[in-house]
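Structure provided below as structure tokens; questions to follow.
With one protein chain withheld, the remaining protein chains of the complex are depicted in position.
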Amino acid sequence: MLSITRLDIDDAHLLIKGARNKANEIGVPMCIAITDESGNLIAFERMNGGKTHSISIAQDKAFTAGAARKATHDYNAANVPGSLAFGIDTECGGRISSVGGGIPVVVNEEFVGGIGASSGTPQQDMEVAQAGIDYFLSNR
Amino acid sequence: MLSITRLDIDDAHLLIKGARNKANEIGVPMCIAITDESGNLIAFERMNGGKTHSISIAQDKAFTAGAARKATHDYNAANVPGSLAFGIDTECGGRISSVGGGIPVVVNEEFVGGIGASSGTPQQDMEVAQAGIDYFLSNR
Amino acid sequence: MLSITRLDIDDAHLLIKGARNKANEIGVPMCIAITDESGNLIAFERMNGGKTHSISIAQDKAFTAGAARKATHDYNAANVPGSLAFGIDTECGGRISSVGGGIPVVVNEEFVGGIGASSGTPQQDMEVAQAGIDYFLSNR
Partner (left out) sequence: MLSITRLDIDDAHLLIKGARNKANEIGVPMCIAITDESGNLIAFERMNGGKTHSISIAQDKAFTAGAARKATHDYNAANVPGSLAFGIDTECGGRISSVGGGIPVVVNEEFVGGIGASSGTPQQDMEVAQAGIDYFLSNR
């Protein structure tokens, strides 16, 4: 039998809070999604003004980060013509995201979930996702 | 131009809080989803112990309630062989739910969104969704 | 080679106009879709107040009516347990509709397209779709 460690709902709220704070700080309302280590959604929030297409994108980024244990910007770097990973973004019915803004959550060297942010530029989304992780790691 | 009124993220948090309280009270951890008046997701929470298949179901119930302005148990009553609405549950790529647990949110006689709950029996899901609405209406 | 007769865009506008008039008369804003004899969309209109889930449903009804050359209420009658057609509503990725409100358009005994209406009861949707056909046949 396996024993799995994963984010709980309070962890997810901390992650969202840290991301929301950063999104407010930079003035870009976002969609923020948190998944567990299997890529399944734990919590989601669309801030007032967050874009509707980002509802899916934030979840896809969090799914990718949580399930693949890889940041979407790392997939981005690999998703170039000639790379053996090229085309990875069409997998899982297109749910694999190679757009920056999805980052795995690691605790005690274990992958326990993922966070995804969307509505800004990929750089802004990455900044907001990272802020969620930083806040979580400092306050859990 | 049209002017539309919809739930904001604070409203969504109130709806989730009321639903979560009831789910805790009856001892059935749930997935709870809140959509706006167009059926687009505003907030989602999977309580610790909520079922993973309910991630989609709660969202589909909230989509149905918000977009169709109809409780999923009302669709349930209409979705019987011989009724002219039979088969409605396969529409919108299967996102229309005729399983009890999705209820529209009405403020000042306007449809402003929907709530969906899933993980218990349909009756439990309905009770939890209604508790979310009751809490929201009393505390907003 | 085949020669196909199908609705053109002016025909589609007449069909929508007749349906819209009836929807206004009964006070139920609708989504109205017109397809050609292959089931492909020609025109669509969401009246102010039409429901967002009906965007798909109206199109599915028109697709079914146009492509299957059959009213969705006829599929409804056949879509009962024990009937050999039972389950037809899940075909084509769920796009086959067995909910009343989709009617084929017939001119000179040829099937030339379909109309679908959604947002009311199935009976209202059927009434609105039929009004579109009646108006079209009288004014083309």
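A, B and C label the chains in the order they appear, each numbered from 1.
Definition applied: contacts are C-beta pairs under 8 Å (C-beta built on N, C-alpha and C of every residue); 3 or more make two chains touch, one makes a residue touch a chain.
In this text the structure is predicted, and so the values were computed from the model without any measurement.
Enquirer: From the list C:E45, C:D74 or C:E127, which touches the chain that is not on show?
Expert: C:E45
Enquirer: Can you say which of A:D11, A:E37 or A:D60 touches the chain missing from this structure?
Expert: The missing chain is touched by A:D60.
Enquirer: Among A:N40, A:N76 or A:Q130, which residue is in touch with the absent chain?
Expert: Touches the omitted chain: A:N76.
Enquirer: Among A:T5, A:Q123 or A:N139, which one is in touch with the chain left out?
Expert: A:Q123
Enquirer: State which residues belonging to subunit A touch the missing partner chain.
Expert: 48, 51-54, 56-57, 60, 73, 75-76, 79-81, 89-90, 93-94, 96-100, 121-123, 126
Enquirer: Contact with the hidden chain only, please: which subunit C residues?
Expert: 8-9, 12, 38, 40-48, 52, 55
Enquirer: Which subunit B residues would touch the chain omitted from the figure, given the whole complex?
Expert: Against the left-out chain, subunit B lists 1-8, 11, 36, 38, 40, 107, 112.
Everything below uses one rule, namely that only the chains that are shown with their structure count from here on.
Enquirer: Counting only residues that touch at least 2 other chains, which ones in subunit C make the list?
Expert: Residues: none.
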